[in-house]
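Removed: one protein chain of the complex. Kept in place: all other protein chains.
A, B, C and D label the chains in the order they appear, each numbered from 1.
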Amino acid sequence: MIPEPSDAYTSYTYTYTDGWPFLLVALLLVPAVGAAVVALMPSGRDRAARVVATVAAALTFLLTLVIPFARPTEFGWFDYGPEAPAITPWLDLHFDWVPALGLAFHLGVDGVSYPLVVLTGLLTLLCCAYTIKKVPAGGSGRALAALLLVLEVGVIGTFLALDLILFFVFFEIVLLPMYAVIAGWGGPDRRAAARKFVLYTLAGSVLLLLGVVTVVAEAGTGDLLELTGASMLSRTTQTIAFTLLLLAFAVKAPLWPLHTWLPDAHTEAPTVGSVILAGVLLKMGTYGLIRVGLGVAPDAAEAAGPVLGLFAVLAILFGSLICLRQYELKRLIAYSSVGHMGFVLLGIATFTEIGIQAALIGNIAHGLITGLLFFLAGTIKDRSGTGSLNQLSGLRESAPRLAGLLGFAAIASLGLPGLAGFWGEAFAVVAAVRAGGPYWLTLAALAAVGGALTAAYFLRLLRQVTHGPATPEVRALRPAIAGVEWFAWAPLIVLTLAVGLVPALVLSDTSAPILGLLAGAP
Amino acid sequence: MHVVIPYVVGALLFALGVYGVLRRRNAILVLMAVELMLNAVNLILVTADVSVRAVLPGTGGVFALFVIVLAAAEVGVGLAIVLQFYRMRRIVVVDEVRLDTDEERVAG
Amino acid sequence: MSSQPIDHFVLLPLYAAAGTAILALLADLFIARRGAVIGATALGGLATAAAALVAGAGGRTFCTTAAGACSWVPTWPAAVTAVLFAGLTVGVLALSVPALRLGAAPAGEFCFLLACSMTGGVVVAYSGDLITLIVGLETLTLPLYVLVGLRRFAPGERATTEAASASVTFFLISVVSTAIALLGAALTYAATGAVHLDMLGPAPAPLEPLAGVGAALLVIGLAFKVAAVPLHAWAPATYDGAPVPVAAYLSTASKLGGVLALAAVVSRLDTAAVVAVLAVLTMTVGNLVALRQSRMVRLLAWSSVAQAGYILAALALGEPGVVAALAYAAFFVVLELIAFGVVVALRPPGADGGELDGYRGAGRRAPWLGAALVLALAGLAGLPPGLAGLFAKLSVVDALVQENWTWLAAIVLVNAVIALAYYVRVGALLYTARPQAGHIPATTHPAVRVPRPIAAALIGAVTVAVLLGFAPQLLFDGLT
Amino acid sequence: MSVDVAGPLLPLVPFLAGLIGLLLPPGDGGPTRRRLAAGLGVTGAGIALLLALRVLLDPNERSTDPFFDPYGPGYSLGTFGDLTVGYGTFIDAPAAYVAVAVAVVALCVQVYSIAYLHDDPRYAPYAAQVSLFTGAMLLVVCSNDLIMMLIGWEVMGACSYLLIGHDRRLPEAPAAAVKAFLVTRVGDVGFLLGIAVLISDAGSTYLDTVLAHDYSTGTLTAALLLLLAGVAGKSAQFPLHTWLPDAMAGPTPISALIHAATMVAAGVYVVFRTYPLFEQSPVALAVLGVMAAITILLGALSATAQDDLKRVLAWSTVSQIGYMTGALAVGSPAAALFHLLTHAAFKALLFLAAGAVIHAFGTNYLSRMGGLRAHMPVTFWSFVIGLGALAGLPPLSGFWSKENVLAAAAHATEGGEPVPVWAGWVVWLAALLSVGITAWYATRLLLRAFFGVSRAHGPAGPDWEIGFDDARYQRPATPHDPPALMFLPLLVLCVPAALLGLAAYAPGFRTALELEDPHLGVAVALPMVLLVLGAGSAWWIWRAVPGVDPAAALGRARPLFASGFRLDDVQHRLVVVPVRALARLVAAADVRVVDGAVMGTGTTTTGLGRLLAAGHRVALPVAAIAVCAGALVLGLVAWLGAAA
């Protein structure tokens, strides 16, 4: 269900720039309606329902692709005169929703959020398509597809929201659906994992709520366009608010040591759940840190940078070291996410344009690559019936294609230049070096060492899984890759390569908004 | 007059009521103790009429009347309840009223 | 002193409510058909709601000529809460219909007592002085003592005493707390000389402690109605022992009455410390104990204890928190009604709430009921899709932070996390496959037949919840 | 085709060929699919060679169209802050020569592999990976952007990983592959940081800007030392050389590719490319010099005691790369590049010839060879030329380039170069000493493999080592020269291996590389003496006790040399073990402490709930007491509050 502007509120202020801002509503409405339709379809038409879900997801994805063409022809910032806001969304939609709570239905998209929106649309589409063929045991396929669409609403909404409270509302939307996906379709220990996930992340998001409300209470507005760039808050409030926001987003991202929900959730989640979780849900944390954390409390953010950087580096190192000791395929990939998000957070922690751009592209790359990894890991686990590395070996012998793809994904994930993962990691390090001083140099060096450790555990994984003699489990697995699997994986592979070769695909329009976000910082 | 005297009487009566409520096992005796508490309240209300510059003089007395009627209604219903309990359980001992017989059978 | 002119127009809700009660009695006397009595009562309830809306925020009446303080204060918040009382009454009545049809309680008396209770609620909503308030509260509560214990057994049916026990518990603790509240009122009067809410204010110098203690005792006594810790012990036992629809009424209408009364008091008297302590204790203890419940109604009871804590947290702010508290209460009662409604719908008529285990897989057998319960639980947890609940939490937290009570907001939110643990447990249980009994495939569950009145009540409540979820401003507009 | 098109296309063509090749279905698809894969690989390398030749034809041509200017910043791929990463090329003569060398070796390897892996079902990805490898190396060679260079640099690492691990039947192959990738990756940590420092300070990733930027000494030295870590990793310099001998687990053509013109040469080439910066930093040069000297000796000494044919060659590579870095250290990038080119030729030749031996003979071990000369004359002569060049036998190519290095080092000992004099001495001495050692082990290799009697049927009967992918020998056949597809590349490579040294007399080549005029002065006598001494002593030992390995003469040092001075163990102890222990510790802490705190919170909360719930399992009066007590306490609180 999505909050749509009700007719009762047409009397409130209502502004929109040129272009088609209602596209943004459509982005939320299409999956929401799709979810409703899918959920209401009779249980006998389960497969048809999944097809409908895929169609809805495809429509949404197409809509995300249309966005750049719906931009006003005149670029907005020329129209604002001398007091241009720090963020100039391509599309901007503003309704008052609950004035009593300072909540406005304010959506917008700009270069920072757009790639994430597309990524969300893409991954949801792929996951929905994937469910047409393969429904994990546990529940009906249409319920799963509907939940995926609801998740999409929440995530896209989070990326589009330009109002703090609205951001929070969307941020919360994903919690229960994700819980349901894990608890409903997950592995044997799904209950505990799902509960841990939902409680831990709720603990994070209540901090977000507190932070958001603190900001709104002092600033008197939750509008990110107004809050960004101009420091409307006192230093103390900024510090409090940023601490709260940082903790909240650190749980979501997750940043060491607030990560322990992630491995359990990933290990137990069904394949599509893992993909969505790693691919887009984690991004809400890092995106939030950039958009909200930096946006509303630039001074505090700047001050917290070194601490955040330290934790980011610890996340990289510890995540990688822990990966060296993991014996479960999905668990290992989950921990690798901790390390990767550490690079993203390191980029953010520098609070420089380079760093944040590195974080943005790191986000996208991680979404693509880890999404692919989880697809593959899920497939291997499903087909061999085990995720234990000790029982997986010699995949190259029985399923060379699968092994090749796993190799590609793993190598992409370890940050090989030329593939998407490289830019985020390398430029996070560059940003840290650029931040200057022995402290940041040390962080940069440690992060780079973490990069080497990343290679170590991924190579360990590959060596274990693809090389060597085939185990009975592996020998028994079906090597063929179905059409729907190709459909789900191919875009990720192609994009991993494409973004790796041309990072401008992601970064082309990020400079201005990031500079806008950074403008508030001293 | 020294209003502190009836006030203190009210306070002591209320305390006795509390004591009685907590001490007594027989539901009817508990009800009696409650009556003591309510009367203490009434006494304080009536005394307050003497000691306070009220917006509406005499409100305390009115209030006390209302309380008396309330108490009567409560006693009526209360006795009906106690009698019903007695009819079913053949006891009027409040100790027998368990609040939570819930066995802990919570999964996970 | 002459009697003043009385504005009968603004008294319409009261007349309608009281009329409903009389109508129920008369209908029972003269028509003596269950359907007619129930129908008449339901219509009366709707009429009360309509009357409250029509009367709206008219002029005050029953004023003392001397000071201009009034006993009947029609405001929009009052009207909205009166509508809620009426709606809850009608809803609970609808939930009771199957049990009444079964003869689990005499229909006429049941309807009458319920209508009396509603009348009390309406009076509480509009009351402008402590006397009316307390009388109204008693009118709200007293019929419930009876309703909790009122149960008829068929010949040959094993008579259970849970209801009677619940009734005794409820009654005894209730009278004690009434006494405490009255003592508080008495002390307040002794200190300030006023019983009209508008006249309440700071006491003259030597009487300040008296006023403080009076206010505190008043709050403590009233807190009983919302089952605030440490005055909550009656609630789980009573809810569980009472017929489920009555438990629903207890945890919604009765609680709403308590909230209104508390709001009236705390917005005039300085009771921040006591209310804050109550709030912290209430939500924490309520949530922690709820973690370990294995019976459905008890779990809901403890959760509603905890929910009262959130309301109290807003009320600790005094006047600035009243809107948030009322808003929270409004959102809460709607969601709670849905939850109880689903419980009623899933259980046989007249049965108690049963063990949690009995709900295993219920969401698969009855998808709509499951969805409604999930909506309600999510709302109570403050998460989408229960947007109403989310806005409820948001309003409380917002109010607390606005007034620089961030620490209390933090406690509220920590509790929200704890609460989610048991809400998701119930929610997940609904969709857990039952242990295979025999060789019946898990997919072919027997369908659950929902009686029409219950369905209607649920549809109504869900509609309101969804509407409030998307347009909470309607409620906030109504409460300010 | 003009240079401005050819330049950018140069890395792209093999790269694309590789990508397309990877799309071919793996597994044995029969001859058709093999032909397709082979065609793709050969075409890619062939076109690259043509493009490289085209570029070489006129390396200094500049386009007037700024957008198509291959030497400008190129096509922007992405902008990070003020750093724009662009795809552009910077091709001067040295780059063009290296590109040609790369392309030639790659082409030879591709052609050779068709026959060498004739029955390998996983040939298609193999060929594609070779193409990718080539493309990556060409990117390093041609790119004018440090980040793009880094991309090529690391893609090579990944390709080497894939190719070294190619062999499915060798249990050590995966480990060797992982080791190769990891060790170079460790070096790359430094490389990445070094680049980060350089581009951060310069504010550009564009090589020209970076080279022109005026760095402070400290920054520069730090950055260059970091770069050197990467160079050490890729170019197998001490202490990061340990991966290279193990990498022999890969198919032999891959060894040729890695050792000759790609991977290991990349490090040297990058230093060459950034030499204007190194010139400013004596510290970095001195470090490089010491590193080079140690590597030269280490490699040479380790090569003396190896029994595995390929390992001898591998250690010789380590040593020879040391010559190149030594030349760089002593201030003669030209000599380094010259040696790089000649080394590319003769080392490729040697490996391909070794592949022919192994292909024919089914074992890597010298102790099982002997007397091959009669059966494999072409291979034998290829070996003779290759080993001669390796040892620096005039007039083969290696002689000239090594002579250049020695001359440069000798020059540095006289001062006047940026490098400290002592470093010049160190490099010169090591290089000189190593000439003798190299001659010794080259002679030993030749004698053990090709002369004497065959040891294939030892006392214990046939004992076949399956050392490469396609070996499916039931019993040893008579050794024979390889089939034409393997034969031709050998012949092709023999030419530069033998004659490239004379190119130093070709003015175009010389000026292009900025080589000094070749002068065969007295100084040449010393290495010649050492060479003769080395070769002679090896021959003498071999003659004295026939059938026994001359390495036996090393006595107790032999196992030490054979194990590469046990540096593997050192590395294991110092790096692998601590990292593993740390990982164990952190993983345990993650479960016990970090997650323990989380779960503990949950357990505590539930426990509290249980406690409180138990407290509520009481009778009504207790509840009443609780209510009244609570009211009393709260009342007192309120009283005190009001009174205060």
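The definition used in the following text is that contacts are C-beta pairs under 8 Å (C-beta built on N, C-alpha and C of every residue); 3 or more make two chains touch, one makes a residue touch a chain.
FYI, contacts and distances are computed from a predicted model.
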Listed names "Segregation and condensation protein A", "ATP-binding cassette domain-containing protein", "Phosphoribosylformylglycinamidine synthase subunit PurS" or "NADH-quinone oxidoreductase subunit J", with the criterion being the UniProt name of the chain not displayed: "NADH-quinone oxidoreductase subunit J"
Visible chains in contact with the missing one: B, C, D
Hidden-chain contact residue, picked from the options C:P13, C:P143, C:P230 or C:G478: C:P143
Contact set of subunit D toward the excluded chain (per top definition): 621, 625, 628-629, 632, 635-636, 639
Residues of subunit C (touch criterion as defined above) contacting the omitted chain: 1-4, 6, 14, 18, 21, 25, 62, 64, 71-72, 102-109, 112-113, 116-117, 119-120, 123, 127, 131-132, 135-136, 138-139, 142-143, 145-146, 149-150, 152-157, 187, 191, 206-207, 209-210, 213
Missing-chain contacts mapped onto subunit B: 1-26, 28-29, 31-33, 35-36, 39, 42-43, 46-47, 49-51, 56, 58-62, 64-66, 68-77, 79-84, 86-87, 92-93, 95
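Rule of thumb we're sticking to: only the chains that are shown with their structure count from here on.
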A-C or B-C, whichever has more C-beta pairs in contact: B-C
Rounded Å distance between subunit A and subunit B, as computed from the means of their C-alpha atoms: 61
Inter-chain centre distance, subunit C versus subunit D - centres from mean C-alpha coordinates, in Å: 76
Overlap residues in subunit B, where contacts from two or more other chains coincide: 21, 94, 97-100, 102, 104, 108
Subunit A residues counted as touching two or more neighbouring chains: 191, 195, 199
Partner subunit A, residues of subunit D touching it in the complex: 19, 22, 25-27, 76-83, 85, 122, 125, 147, 150-155, 158, 161-162, 165, 168, 171, 173-175, 177-178, 181-182, 185-186, 188-190, 192-193, 196-197, 199-200, 579-580, 582-584, 586-587, 590, 594-595, 598, 602
Touching residues on subunit C, where the partner in the complex is subunit A: 323, 378, 383-385, 387, 390-391, 393-395, 397-398, 401-402, 406, 409-410, 413-414, 416-417, 420-421, 424-425, 427-428, 431, 443, 466, 469-474, 476-477, 480
In the complex, subunit C residues that touch subunit D: 168-169, 172-173, 176-177, 180, 208-209, 211-213, 215-217, 220-221, 224, 229-231, 233-234, 236, 270-271, 273-274, 277-278, 285, 287-293, 418, 421
